[in-house]
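Input: one structure, supplied below.
The complex is shown incomplete by one protein chain, all other protein chains being positioned as in the whole.
Entry: chain A
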Amino acid sequence: MIRDTGLFLGHELRNTFRNPIWPMFGIMQPVMYLLLFAPLFAGMAYGGDLGQALTMFAPGMLVITALFGTMGVAYGTIYEMRSGVLERIAVTPTWRPSIVLGRMLRDVAVLVVQSFMVILIALLMGLRIGPAGLVLTLLLLAVTGLFSSGVAYGLALSLGDENAMGQIMQFFALPLMLLSGALLPMALGPDWLERVAWFTPFYHPVEAGRALFAGNLTDVSIPLAFAIMLGLAALTVTWSVRSLRKITG
(Lines give C-alpha, C1' and ligand atoms only; values in the text may rest on other atoms or scores of the structure.)
Protein backbone atom coordinates (compact mmCIF):
# COMPACT_ATOMS: atom_id res chain seq x y z
CA MET A 1 0.00 0.00 0.00
CA ILE A 2 2.59 2.51 1.13
CA ARG A 3 5.07 1.25 -1.46
CA ASP A 4 2.54 1.70 -4.28
CA THR A 5 1.54 5.16 -3.10
CA GLY A 6 5.22 6.07 -2.89
CA LEU A 7 5.77 4.79 -6.44
CA PHE A 8 2.98 6.94 -7.83
CA LEU A 9 4.06 9.95 -5.77
CA GLY A 10 7.63 9.62 -7.05
CA HIS A 11 6.51 9.21 -10.65
CA GLU A 12 4.22 12.22 -10.47
CA LEU A 13 6.80 14.39 -8.73
CA ARG A 14 9.34 13.56 -11.41
CA ASN A 15 6.77 14.52 -14.04
CA THR A 16 6.07 17.80 -12.25
CA PHE A 17 9.66 18.79 -11.73
CA ARG A 18 10.60 18.07 -15.31
CA ASN A 19 8.46 21.13 -16.07
CA PRO A 20 8.79 23.21 -12.91
CA ILE A 21 7.46 26.26 -14.73
CA TRP A 22 3.80 25.23 -14.28
CA PRO A 23 3.74 25.28 -10.46
CA MET A 24 5.34 28.74 -10.78
CA PHE A 25 2.39 29.89 -12.84
CA GLY A 26 0.13 28.58 -10.08
CA ILE A 27 1.40 31.21 -7.65
CA MET A 28 1.23 34.10 -10.12
CA GLN A 29 -2.27 35.09 -9.04
CA PRO A 30 -1.63 35.22 -5.27
CA VAL A 31 1.73 36.89 -5.80
CA MET A 32 0.09 39.55 -7.98
CA TYR A 33 -2.44 40.18 -5.24
CA LEU A 34 0.35 40.52 -2.70
CA LEU A 35 2.40 42.89 -4.82
CA LEU A 36 -0.32 44.97 -6.41
CA PHE A 37 -3.31 44.78 -4.09
CA ALA A 38 -1.93 44.40 -0.55
CA PRO A 39 -0.41 47.94 -0.62
CA LEU A 40 -3.87 49.34 -1.41
CA PHE A 41 -5.32 47.28 1.40
CA ALA A 42 -2.62 48.63 3.73
CA GLY A 43 -3.36 52.19 2.72
CA MET A 44 -7.08 51.70 3.18
CA ALA A 45 -7.20 49.92 6.51
CA TYR A 46 -3.80 50.07 8.19
CA GLY A 47 -2.57 53.61 7.55
CA GLY A 48 -0.02 52.31 5.07
CA ASP A 49 1.58 49.73 7.46
CA LEU A 50 2.19 46.96 4.90
CA GLY A 51 3.60 44.47 7.43
CA GLN A 52 0.46 44.75 9.52
CA ALA A 53 -1.75 44.52 6.47
CA LEU A 54 0.02 41.38 5.23
CA THR A 55 -0.75 39.58 8.50
CA MET A 56 -4.36 40.02 7.51
CA PHE A 57 -4.01 39.63 3.79
CA ALA A 58 -1.39 36.91 3.14
CA PRO A 59 -3.34 34.00 4.69
CA GLY A 60 -6.15 34.56 2.19
CA MET A 61 -3.70 34.46 -0.69
CA LEU A 62 -2.30 31.18 0.57
CA VAL A 63 -5.77 29.63 0.69
CA ILE A 64 -6.40 30.89 -2.85
CA THR A 65 -3.24 29.08 -3.90
CA ALA A 66 -4.60 25.91 -2.35
CA LEU A 67 -7.99 26.40 -3.97
CA PHE A 68 -6.88 27.09 -7.53
CA GLY A 69 -3.52 25.33 -7.61
CA THR A 70 -4.79 21.82 -6.94
CA MET A 71 -7.95 22.22 -9.00
CA GLY A 72 -6.06 22.64 -12.24
CA VAL A 73 -4.00 19.49 -11.99
CA ALA A 74 -7.02 17.20 -12.10
CA TYR A 75 -7.61 18.24 -15.72
CA GLY A 76 -4.63 16.06 -16.57
CA THR A 77 -6.48 13.11 -15.06
CA ILE A 78 -9.33 13.48 -17.54
CA TYR A 79 -6.79 13.26 -20.32
CA GLU A 80 -5.32 10.17 -18.65
CA MET A 81 -8.76 8.58 -18.60
CA ARG A 82 -9.34 9.20 -22.28
CA SER A 83 -5.90 8.14 -23.42
CA GLY A 84 -6.12 4.84 -21.55
CA VAL A 85 -3.33 5.65 -19.11
CA LEU A 86 -5.53 5.14 -16.05
CA GLU A 87 -6.91 1.90 -17.43
CA ARG A 88 -3.42 0.60 -18.13
CA ILE A 89 -2.39 1.42 -14.57
CA ALA A 90 -5.54 -0.12 -13.15
CA VAL A 91 -4.72 -3.57 -14.61
CA THR A 92 -1.39 -3.68 -12.79
CA PRO A 93 -1.46 -5.42 -9.41
CA THR A 94 -1.13 -2.12 -7.54
CA TRP A 95 -3.31 -1.13 -4.62
CA ARG A 96 -6.00 0.87 -6.45
CA PRO A 97 -6.40 3.81 -4.03
CA SER A 98 -2.68 4.52 -4.36
CA ILE A 99 -3.31 5.67 -7.96
CA VAL A 100 -5.30 8.63 -6.64
CA LEU A 101 -3.45 9.02 -3.34
CA GLY A 102 -0.07 9.32 -5.03
CA ARG A 103 -1.39 12.10 -7.24
CA MET A 104 -2.98 13.92 -4.29
CA LEU A 105 0.17 13.77 -2.23
CA ARG A 106 2.04 15.20 -5.20
CA ASP A 107 -0.43 18.08 -5.28
CA VAL A 108 0.02 18.62 -1.56
CA ALA A 109 3.81 18.56 -1.86
CA VAL A 110 3.69 21.08 -4.71
CA LEU A 111 1.27 23.24 -2.73
CA VAL A 112 3.53 23.30 0.33
CA VAL A 113 6.42 24.48 -1.83
CA GLN A 114 4.19 27.05 -3.52
CA SER A 115 2.90 28.30 -0.16
CA PHE A 116 6.41 28.55 1.16
CA MET A 117 7.37 30.76 -1.78
CA VAL A 118 4.33 32.98 -1.34
CA ILE A 119 5.20 33.37 2.36
CA LEU A 120 8.78 34.15 1.42
CA ILE A 121 7.64 36.96 -0.83
CA ALA A 122 5.33 38.26 1.92
CA LEU A 123 8.26 38.16 4.37
CA LEU A 124 10.35 40.18 1.94
CA MET A 125 7.52 42.68 1.80
CA GLY A 126 7.57 43.10 5.56
CA LEU A 127 5.42 40.32 7.01
CA ARG A 128 6.41 39.16 10.49
CA ILE A 129 5.60 35.59 11.56
CA GLY A 130 7.00 33.20 14.17
CA PRO A 131 8.41 29.76 13.26
CA ALA A 132 5.62 27.87 15.05
CA GLY A 133 3.01 29.91 13.21
CA LEU A 134 4.79 29.24 9.93
CA VAL A 135 4.94 25.47 10.41
CA LEU A 136 1.31 25.25 11.54
CA THR A 137 0.23 27.39 8.58
CA LEU A 138 2.00 25.09 6.12
CA LEU A 139 0.40 22.06 7.79
CA LEU A 140 -3.03 23.62 7.61
CA LEU A 141 -2.49 24.48 3.96
CA ALA A 142 -1.41 20.90 3.27
CA VAL A 143 -4.69 19.59 4.69
CA THR A 144 -6.66 22.27 2.83
CA GLY A 145 -4.87 21.24 -0.37
CA LEU A 146 -5.73 17.61 0.27
CA PHE A 147 -9.39 18.58 0.54
CA SER A 148 -9.48 20.64 -2.65
CA SER A 149 -7.41 18.06 -4.49
CA GLY A 150 -9.94 15.44 -3.38
CA VAL A 151 -12.76 17.56 -4.80
CA ALA A 152 -10.84 18.03 -8.05
CA TYR A 153 -10.09 14.33 -8.62
CA GLY A 154 -13.57 13.33 -7.53
CA LEU A 155 -15.04 15.72 -10.10
CA ALA A 156 -12.56 14.76 -12.81
CA LEU A 157 -13.09 11.02 -12.35
CA SER A 158 -16.86 11.12 -12.06
CA LEU A 159 -17.42 13.66 -14.88
CA GLY A 160 -14.69 12.57 -17.26
CA ASP A 161 -15.18 15.73 -19.29
CA GLU A 162 -13.00 18.85 -19.27
CA ASN A 163 -15.85 21.17 -20.28
CA ALA A 164 -18.25 20.02 -17.59
CA MET A 165 -15.44 20.18 -15.04
CA GLY A 166 -14.49 23.70 -16.09
CA GLN A 167 -18.08 24.90 -15.87
CA ILE A 168 -18.62 23.44 -12.42
CA MET A 169 -15.38 24.83 -11.05
CA GLN A 170 -16.06 28.27 -12.54
CA PHE A 171 -19.47 28.21 -10.94
CA PHE A 172 -18.25 27.37 -7.45
CA ALA A 173 -14.77 28.87 -7.28
CA LEU A 174 -15.71 32.55 -7.24
CA PRO A 175 -18.42 32.45 -4.53
CA LEU A 176 -16.27 30.12 -2.44
CA MET A 177 -13.32 32.47 -2.75
CA LEU A 178 -15.38 35.57 -1.93
CA LEU A 179 -17.08 33.90 1.02
CA SER A 180 -13.78 32.63 2.37
CA GLY A 181 -12.90 36.22 3.22
CA ALA A 182 -9.58 35.80 1.48
CA LEU A 183 -9.66 39.31 0.06
CA LEU A 184 -11.36 41.17 2.92
CA PRO A 185 -12.27 39.73 6.33
CA MET A 186 -15.90 38.71 6.57
CA ALA A 187 -16.13 40.56 9.89
CA LEU A 188 -16.30 43.79 7.88
CA GLY A 189 -19.63 42.76 6.39
CA PRO A 190 -23.11 42.33 7.81
CA ASP A 191 -23.86 39.46 10.19
CA TRP A 192 -25.77 37.37 7.69
CA LEU A 193 -22.84 37.36 5.27
CA GLU A 194 -20.46 36.13 7.92
CA ARG A 195 -22.96 33.49 8.97
CA VAL A 196 -23.23 32.24 5.40
CA ALA A 197 -19.46 32.31 5.08
CA TRP A 198 -19.10 30.13 8.17
CA PHE A 199 -20.73 27.31 6.26
CA THR A 200 -18.35 27.50 3.32
CA PRO A 201 -15.19 25.42 3.67
CA PHE A 202 -12.43 27.91 2.88
CA TYR A 203 -13.59 30.49 5.43
CA HIS A 204 -12.04 28.43 8.21
CA PRO A 205 -8.44 28.05 6.99
CA VAL A 206 -8.42 31.78 6.17
CA GLU A 207 -9.57 32.68 9.70
CA ALA A 208 -7.12 30.23 11.26
CA GLY A 209 -4.34 31.50 9.01
CA ARG A 210 -4.93 35.06 10.23
CA ALA A 211 -4.77 33.91 13.84
CA LEU A 212 -1.55 32.01 13.13
CA PHE A 213 0.02 34.96 11.36
CA ALA A 214 -1.01 37.28 14.17
CA GLY A 215 0.66 34.95 16.67
CA ASN A 216 -2.56 33.94 18.48
CA LEU A 217 -1.59 30.27 18.45
CA THR A 218 -4.25 29.36 21.02
CA ASP A 219 -7.10 30.84 19.02
CA VAL A 220 -10.03 28.43 18.74
CA SER A 221 -10.30 28.98 15.00
CA ILE A 222 -7.07 26.98 14.51
CA PRO A 223 -8.17 23.56 15.84
CA LEU A 224 -11.58 24.18 14.27
CA ALA A 225 -10.03 24.76 10.84
CA PHE A 226 -7.83 21.67 11.19
CA ALA A 227 -10.82 19.55 12.23
CA ILE A 228 -13.06 20.79 9.41
CA MET A 229 -10.36 20.47 6.74
CA LEU A 230 -9.32 17.00 7.92
CA GLY A 231 -12.93 15.83 7.93
CA LEU A 232 -13.64 17.24 4.47
CA ALA A 233 -10.34 15.90 3.14
CA ALA A 234 -11.24 12.42 4.38
CA LEU A 235 -14.63 12.64 2.68
CA THR A 236 -13.38 13.89 -0.67
CA VAL A 237 -10.42 11.53 -0.79
CA THR A 238 -12.82 8.64 -0.23
CA TRP A 239 -15.11 10.02 -2.92
CA SER A 240 -12.35 10.27 -5.51
CA VAL A 241 -11.04 6.78 -4.73
CA ARG A 242 -14.60 5.47 -5.18
CA SER A 243 -14.97 7.34 -8.48
CA LEU A 244 -11.81 5.68 -9.71
CA ARG A 245 -13.21 2.28 -8.82
CA LYS A 246 -16.33 3.06 -10.83
CA ILE A 247 -14.40 3.60 -14.02
CA THR A 248 -11.87 0.80 -13.61
CA GLY A 249 -13.86 -1.90 -11.78
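The working rule: contacts are C-beta pairs under 8 Å (C-beta built on N, C-alpha and C of every residue); 3 or more make two chains touch, one makes a residue touch a chain; residues count from 1.
Assume contacts and distances are computed from a predicted model.
Of the candidates "Multicomponent Na+:H+ antiporter subunit F", "Anti-sigma regulatory factor", "Cytochrome C" or "ATP-binding cassette domain-containing protein", the chain left out of this view carries the UniProt protein name "ATP-binding cassette domain-containing protein".
Contact with the chain that does not appear here is found for just one residue of A:Asn15, A:Gln167 or A:Thr238, A:Asn15. The omitted chain makes contact with just one of the residues A:Leu13, A:Ala45 or A:Ala90: A:Ala90. Looking at chain A, the residues touching the absent chain are 4, 7, 11, 14-15, 18-19, 79-80, 82-94, 248-249.
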